[in-house]
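The complex appears here minus one protein chain, its other protein chains still in place.
Presenting chain A:
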Amino acid sequence: MTVAILTENLTKTFGPKVAVDNVSFTVPAGKIFGLLGPNGSGKSTTIRMLCGALLPTSGRAEIFGMDVVKKTREVRNLIGYMSQRFSLYEDLTVEENLDFFGRIYNLPAKLLKSRKEEILLMAGLTENRKTLTAHLSGGWKQRLALGAAMIHRPKLLILDEPTAGVDPVSRRIFWEIIKKLCATGISVLVTTHYMDEAEICDIVGFIFNGKLVSFGTPAELMAKEGKDSLEDVFIEYVERTTGKKVYDFKDLEKFIGGKPA
């Protein structure tokens, strides 16, 4: 079994605040791994350490056997990253953005051209290739960002809350693309707080206050806690950790902070 992501006691502190607290897990290649947790629980910090954008305070992490601190360059060639906030150039056109990132990843001109066509097709942006990115709607922007993250055919795709603030139809299209990509052998790490999305994942990890409180396939977790939805499983975890009663999903929002599915 090839290991896509491995973390060992991964820890990050910002001053006195422990953002990520001794997180250890192993994700095999070719799976969709969903990292779940309320806002501020340490999901983005974990992801940024995996990308080599933040240095871990202690512990370590590997992407396909490459240490993220010692082999940052190699790791960056293996991963495609899509940040929570749209971070392509709004003052460049769709095509110019893809060209730019393709060249940053040092793709030969011919390969870049064919990849670009592929991505435009996948994202349904073929007709909008000359459109300024600023003029695209939320769903299209998100698919373009995914395309830019895919331009160098990474082995691992890291998506930080890719569907936040995107309409339901676009969300569905997006997940169809993710599933197709995964079927071609690409590993995916995705953070979300939509429970229906969590159930699509092959493996889920639940982070709460910087700690990884559960890890496994959705079916395993539900069976272990004797619940029939992931939502109930997580309510159970939150209650156990905080010692407070969570009555329904509305209550869970206090901890999760996002919009319910």
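Just so it is clear, contacts are C-beta pairs under 8 Å (C-beta built on N, C-alpha and C of every residue); 3 or more make two chains touch, one makes a residue touch a chain; residues count from 1.
Criterion: contacts and distances are computed from a predicted model.
*Asks:* Just go with whichever of "Electron transfer flavoprotein subunit beta", "Molybdopterin synthase sulfur carrier subunit", "Ferredoxin" or "Transporter" UniProt uses as the name of the absent chain.
*Replies:* Its UniProt record gives the name "Transporter".
*Asks:* Check the options A:R85, A:K110, A:K130 or A:K245 and report the residue that touches the missing chain.
*Replies:* A:R85
*Asks:* Given that one chain is not shown, which residue among A:L55, A:L121 or A:A219 touches it?
*Replies:* A:L55
*Asks:* Could you pull out which residues of chain A are in touch with the chain that's been left out?
*Replies:* 48, 51-55, 73, 76-77, 79, 81, 83, 85-90, 101, 104-106, 145, 148
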